[in-house]
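The other protein chains are all here in position, but one chain of the complex has been omitted.
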Amino acid sequence: MTTRTTPCAGSEAAETEVILDLDDISLSFGGVQALESISFDIRRHEIRAIIGPNGAGKSSMLNVINGFYHPQKGTITYEGVVVKAMKPYHAATRGIARTFQNIALFKGMSTLDNIMTGRVNHMHAGLLAQALYIGKNRREEIRNREFVETIIDFLEIQAIRNTPVGRLPYGLQKRVELGRALAAEPKLLLLDEPMAGMNLEEKQDMSRFMLDINEQYGTTIALIEHDMAVVMELSSRIVVLDYGRKLADGKPDEIRHNKDVIEAYLGVAN
Amino acid sequence: MFYREAGDFKTTYKADQAIFPIALDRWFVVTVVLVFLVVVPLLASNYMLESILTPVLILSIAAIGLNILTGYAGQLSLGTGGFMATGAYMAYKISTAFPGLNIVFVLIAAGLCAALVGIAFGVPSLRIKGFYLAVTTLAAQFFLLWLFTRVPWFVNNSISGVPTAPPRKVFGFLVSSADSDPIDRYLFVFIITVVLALVAKNLARSRIGRMWMAIRDMDIAAEIIGIRPLTSKLTAFAISSFYCGIAGALWSFAYINTVEPTAFDINRSFEILFMVIIGGLGSILGSFLGAAFIFLFPILLNVMPGWFGLEISVTLVTQVELMVFGGMMIFFLIVEPHGLARLWSIGKEKLRLWPFPH
Amino acid sequence: MARHWSLVTSIKTAVGASGLLNEDTPSSEGAAADTFPKLLLRNAEQLASHPAIREKEFGIWHTRTWSEVKSEVEQLAGGLLALGFERGDKLLIIGDNRPQLYWSITAAQCLGGIPVPTYQDAVADEIQYVLEHAEARFVIAEDQEQIDKVLEIQEHCPLVQHLIYDDPRGLEKYSTGSDRIHAFTVVQEKGRQYLDKHPGFFINSCQQGKGVDAAVFLYTSGTTGRPKGVVLSYDNFVKTARSGIELEHLTADEEVLAYLPMAWVGDHLFSYAQSYCAGFCVSCPESAQTVQQDLREIGPTYYFAPPRIFENMLTTVMIRMEDAGIIKRQMFHYFLAVARRVGSDILDGKPVSFLNRVRYWLGEWTIYAPLKNTLGLSRVRLAYTAGEAIGPDIFSFYRSLGINIKQLYGQTEAAVFVTIQPDGEVFPDTVGKPAPGVEIEIQDNGEVLYRSPGVFLEYYKNAQATRETKDEEGWVHTGDAGYFDQVGHLRIIDRAKDVGKLTNGELFAPKFLENKLKFFPQIKEAVCFGDNRSFVTAFVNIDLDAVGNWAERENIPYASYQELAGHEKVYSMVNDCILQVNKDLTADPKLASSTIHRFLILHKELDADDGEMTRTRKVRRRVIAEKYAVLIDALFEGQGVCHVDTEVTFEDGRKGVISADLEIREISSAA
Partner (left out) sequence: MDMLYNILIAPFLEIAKSPSFFAEVVIGGLMSGVMYSLVALGFVLIFKASGVFNFAQGVMVLFAALNFSGLLDAGLSIWLAFPLTVLIMVLLAWCIERLVLSKLVNQQDIILFMATIGIGYFLQGFGEFLWTGNVRKLDVGIPQDAWFFGDIMIQQSDVFAAVVAGILVIVLALFFQYTRIGRALRAVADDHQAAMTVGIPLRSIWLIVWSVAGFVALVAGIMWGSRVGVQFSLSVIALKALPVLILGGFTSVPGAIIGGLIIGVGEKVAEIYWGPLFGGAIEEWFAYILAMLFLFFRPQGLFGERIIERV
């Protein structure tokens, strides 16, 4: 996507700058304690994995980040600004996009329209211009269509451009959802188990896409994934959650040998 | 079978995003519009023009309005009658207050008033979802009807309470009041309908249309990718009521020539809801098909016995009408929940794929 | 009838356009445009605003006129010069059909260099052989996938100095800080600067080329041993292209879809040489998966496809029609029968009864036109097929729909045309009359020899093979056996060296038998054995789609290809097919004795990755004879069942072994 200046990923200075910091986050639904005083940060341009057994609070954490749930305790600082009760669409306009564990595509629309919907905050034609489809609106529709087409080309889904998403196989629906998230040109991309239910080949494609997104467009990725091979290979740093508490946080090989993590996953060897 | 798409490739996005990218569709629509614009006024009888085509067109405008709200934005509404009434009464007030004002501006002003009322009753839709919304729109329906019948200011304190619509001219052609020529009235309404249909189609295929459809399909996901539910729902209510307002105004000015509340009661709301459902949710074409079907069906029912020579009492006809209406409604919801428009698009798809089945 | 009328008009327009063609028009370059660089300059001048090449990208078709192509080629050539490209250098080109790669061909030729297009699905060591053999110093690759292949074998090819890529996807890291890997646009930018410093260099460099110079290396995917580098001159392609254009009255307004591999001589002639000579526009599809959609969008007027593609298209049509409603299906089959009866005659302008014309007209309106439209062939004025024999009923199916499909016989060594079926004289089982300027001789062992302006210069660095194939007077040994029938059309029966003799001395042409078997939709591939044996036996590969679909309707459960292949009902079905072939064979005295006596259905599909076939799906007999020797002997000894373990390479390169017990079935009319 030539339109965006792509900061080269190599320089160390940009690497350390923190894009999102979660400090002492606690979240509960009625009596259920989903998250308990969790703190960790995500640095710019890194692939940050969030792993843990089922029910560890991973998805809830993602929902806190993009403002769908509001934590009872703790502060969220995004790009250096402390964020109070952020509405989901605020998060979107500030560059946080996400995909869902069980796909949340708009069934009534085609692949192209679904991804174009991701461009909603980048289009500003007035109501009248849209009504008459002239001038600003037409130019804007074409400019954004070109941008979306680069995404379609990037994700290699040219052949299903006009098929209604309801008819697509699982793997392709995941790709369209990723396309929609990319369309918003996010700074932080939250991926909720992008590879669940995929075969080997689809997983290889998805990992390739994630690496290209991270390298080519410098998008920071927060990744929830159960496939350890993928997590260990792709992520720069990993945070491990268990029963709503933070168990460990560090580089992949640190996590691989961390006793608590092994216990949490394989059960206590007594 | 008739489609010849080979060799019709697109070299610009403008062509690719046209309303009718396929050549045959373009020609088909152009011919249909020309036929109704030129041929029909010449050949059709006054009765056909005055009491069949004009009302069907006006109801299509209202159906397009409701389709924008329920079909595209997914917000159920039973208040269409109320919004039409707002349009009719405000048009009457404005045209009597400013006699010099051209009828077109009166219509637009009436539409805007209805849009404001629409927004007012649209605010609750932010917190209420699904068919609970039926209640708020029902509130609008009954409240507005009550308002216009109870408060004499709206009818300039006319004694009968049912004022006649003042005669108005457009480019010298008399388009409202009883003694205007049916052809002029028909053409006036036809042009407005075509313009409004085009506008609705443009809205549906640009940003606001996608926002509506996103809210309809999965509002949580829509909110998370940055669509503000407030703006999209309220614009849907506003534009939908704008269309209903204009339809109401036209109904009084160009069809029944009086401004009476019974024309816009709860049954009118149900009728237009039927049109949108049987016509097809989320399709401009569906609104036209639905309007024509629902309006013509009772007339057909009354005329048909005549063909077979058996005389049926009027009450029996109304009863049969009700039964068949209810039956048709259920039949359509079972066979094709997406209505005539879906049958139309399936037919078109079959022709494009002919002779293959899929 | 309609057919004649269009023929007449196309002659008129051809004369207008052919002003471009005949050599003696006083074009600006004095001597006739006899090389592609000169043709480029001429087209850029005389057809400046006419579309030259088109590509679907980002959802719409981007068109470039001849003048734009000239500037693109000029900049690329400049860039190559800046990187040190000299006259005589080779430029390896690998990737799908994309405008940038076609421009690379012309750019290399403008600098007196030689382009070497390669198969995009070739594995790394095949590319390594071509790179080393052609001693190419420059490589232009389409995308990361191809660049990775070249980088993988880098240490074996020290000669390769510069790698240029077109699609930047995932390649930023490669090119930053390396002087060997460059982006296409960066090279063009260098080219602009270079040409500013050397004005006029590009034009006179184009002028220097002569007709006899080597224009391109095309590596044949020979059925035996390593591929040979066929050197073809400008004259070979320009003269052959022009004779084809005149014969078929092609104009500058043709539409062609370039979807076949660029390394194949067919694509080089139809999508490159003829486009430069006639000036028509070539369209590149968006991606490999969208070829069918793009075919329908472009609606080509001039179409070329190997028989396998026509065959697949027919099978999909038949399978899709199976699911149609009864009325539609009956209507379809009724009108198909009408077309089969009179369609070809109407196309050839032969007399047809009035009633049939009306039925055909009705069929045209309800079935044929929509069918051609859905397949994207409704604007096809001329369709060629070659490379191997096409099934008679497949061939007549398309002709009966009014698609002017014609067979031709050609070779890479002949820059394609050897024989072409002229309009009006089209038969399902011949390959036509000698093309303009081509002389043909049949040797006593049946081998076909030809001489034509299109005959190649030599096999690069393989003088011995050149001598074997081309003798002093220029006669080329095709290696195919054939004979001229009474109508003067050549009939190819088999590969010369494969034509064997049965023990009773009769002729045994395995290819001829195999093609007859493959014309049945259920049979995808067949291999016959009979050379110096007393009778003929065969291996059969069933077509998974067709048989699978049939099994579904017969509700026969099957979990894998192997299980379906071994099923009793499938065996009897193949048996019936062979019976029918045997019936046709006994009708022809020359081939009566090579009827098939025994057969078995292979448990795996013959595949190019296992080396059992060439890239263009031609059977490699020697490889199969070695690999399945056990099975062949079992066939001739008549064992009931034979166990076999075969090594297989999976899609991602892993090797594995499949073992199976294959049933050997005796052909009997009672079965």
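Some observations on this one:
Labels A, B and C are assigned to the chains in the order they are written; within every chain, residues are numbered from 1.
In this text, a contact is a pair of C-beta atoms (placed from the backbone, for glycine too) under 8 Å apart; a residue touches a chain by one contact, two chains touch by 3 or more.
Remember, predicted model here, so these are calculated numbers, not experimental data.
In the complete complex, the hidden chain is touched by one of B:N67, B:T80, B:S95 or B:T136, namely B:T136.
In the complete complex, the residue from B:V29, B:A178, B:V195 or B:L316 that touches the missing chain is B:L316. Counting the whole complex, the residues of subunit B in touch with the unshown chain are 76, 124, 127-128, 130-132, 134-136, 138-139, 142-143, 145-146, 150-151, 220, 224, 266, 270, 273, 277, 315-316, 318-330, 333-334, 337.
Following the convention adopted for this analysis, only the chains that are shown with their structure count from here on.
With centres computed from CA atoms alone, C is the chain lying nearest the middle of all the protein shown.
In this structure, the chain pairs B-C and A-C differ in their number of contacting C-beta pairs, and the larger number is found at B-C.
Chain centres here are Cα averages; for subunit B and subunit C they lie 57 Å apart. For subunit B, the set of residues touching two or more other chains reads 13, 16.
Multi-chain contact residues of subunit C (touching two or more other chains): 59.
Interface of subunit B with subunit A (complex): residues 13-14, 16-17, 199, 202-203, 205-211, 213-214, 216-218, 220-229, 235, 282.
By the touch criterion stated above, subunit B contacts subunit C in their complex at residues 1, 3-13, 15-16, 352-358.
Subunit C meets subunit B in the complex at residues 56, 59-63, 255, 296-299, 317, 320-321, 323-325, 328, 331-332, 365-367, 369-374, 376-379.
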